[in-house]
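What you see is the complex with one protein chain gone and the rest in place.
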Amino acid sequence: MILQAVNLALRFDDWQLWRGLSFTIAQAELVHLRAANGRGKTSLLRGLMGLNHWLEGDVRWAVDMQAEEDFAAKVLFVGHKTPLASELSVLENLQLLQGLRGQVSSQQQLAATLQDIGLQGFADMPAKWLSAGQSRRLVLSQCDLPSLRFWCFDEPFVALDKMYVEWLVAKIQAFQLSGGAVLFTSHQEIPGLAARELYLD
Amino acid sequence: MWQWFHKWGSAKWFYQASAAWSRVFGYFALLFLTLGLVWGFVFAPADYQMNHNYRIMYLHVPSAMLAQITYLLIAILGLVNLVWKIKITPILARAVLPFGASCVLLALLSGAFWGRPTWGTYWIWDARLTSTLFLFFLYMGLWACYSLLPASMGRNSAYKAAAIVAIVGSVNIPIIKFSVEWWNTLHQPASIRLTQRPAMPASMYLPLFASIIGFYCLMVYLMLKRARLLLLEDELHKAWVKEVEPKLVGGS
Partner (left out) sequence: MINAMLRREWLLLWRRPQDMLQPITLLLLLILVFPMALDLTQFSLPSLGWPVLLNAVLLSLLLGMEQLFAEDQRTGYLDQVRMSYGLYAYVLIKLVCHWLRVWLPLVVVLPLVIFFYQMPLSALPVLLLALSLASAAVVVFAAFAAALTLGLARAGMLMALLVLPLLVPVLVFAAATGQAVLMVEPWQGAILWLAAITCLAWSLLPWAISSVLELANH
């Protein structure tokens, strides 16, 4: 088991979004979170990441993921936003993203990562000149960090072209094979992803 | 004890119970203010130094006292909200704020009209006057927090943020007072000072006490009255509002 959500309820100020939501995510499981617009998908993901308070209920993480530094090393959250500093270079941003999870990579590893996301040759370019798709790839490149066990993606396929949608699907499948679990939202139907569906209502 | 605590968490209970309390405090405020002010302004003896001018003290002293105590009360209510998360406390804090700000204004105005005949000027950069003036801006800042922050962070977070502002402000008030006194002794000639008054006869200080008690009661009365309205506004679409005030058509 990666996480177990028990009887969650969420509200924004006085507007209650939903209550009594329980689910479990096991190892090597792929879960597609579905709901209509404005039903609180993003709020649910942010809540699981500890960024929102629950009105009721509790999220229990696997024992080895509860400590603060374990959580940072083992859980990857990629939301709508791209947490890049626009004045810093692509390489510096990559190092910072990894550094926030307590990971330091060698120059060769960093170069290989940039190669993987098609940003080789852009290492010294300021991040503000990246396109939306390139920024997203840079943020998603963190998924290669070996310590990770759970990915939480909010609309990860947005802004990616066909080639990199397939790239991400392959990453997800490989992660699943290695025992990792993924929770994601997506408006697009992604061929090749056999996910359990979780509905919010 | 816990039951008593728990009751304060219930908006409905507070709304129903506070109707009677506010009435009681309202009558007490009327009684003591009438007593204190009529006694003070009409019957108390004239001062041998300041003649009738000193009578403005019966407004000035209570308002200056309550101006500070109300800010402290807001900070304490904020602390209670942050620690015990009692729902009604931020509403009480928000409700009492205009009273505190008005007290600062009243203290400054009455002080000016007292200062004119006593010192020959409406305003001096005296330590007490100056720090009272800054207290007014602290109130305004807090007021702005209560009215603007809900738009950016949601109401419940805004209440907590405003509580933090009030606590930071209340830690600062003594420091501001101290610094202004320091500045004052550095720059003011010693001749203009609030005179150390000799002991007042009972016929002078008894009306003052009555007036102070009256101001306290007025504070509680206005706080409860306004808190009831704010509570209805905040919880308009809750079930208990329709139950208690069926004439209000809430939300929908």
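Letters are used for the chains, namely A and B, taken in the order the chains are written, and counting of residues starts over at 1 for each.
Everything that follows uses one rule, which is that a contact is a pair of C-beta atoms (placed from the backbone, for glycine too) under 8 Å apart; a residue touches a chain by one contact, two chains touch by 3 or more.
This structure is a prediction, so every number in the text was calculated from the model and none was measured.
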Option from B:L30, B:V61, B:L109 or B:A161 whose C-beta touches the chain left out: B:A161
Full-complex contact with the absent chain, from A:M1, A:A85 or A:A170: A:A85
Candidates B:M153, B:L229 or B:L248 - the one touching the absent chain: B:M153
Touching residues (missing chain, whole complex) on subunit B: 134, 137-138, 140-141, 144-145, 148-149, 151-154, 157-158, 160-161, 164-165, 167-169, 171-172, 175-176, 178-180, 182-183, 186
Subunit A residues touching the omitted chain (full complex): 46, 49-53, 68-69, 71-72, 75, 77, 79-88, 92, 95-102
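Simple rule for what comes next: only the chains that are shown with their structure count from here on.
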Rounded Å distance, subunit A centre to subunit B centre (Cα mean): 50
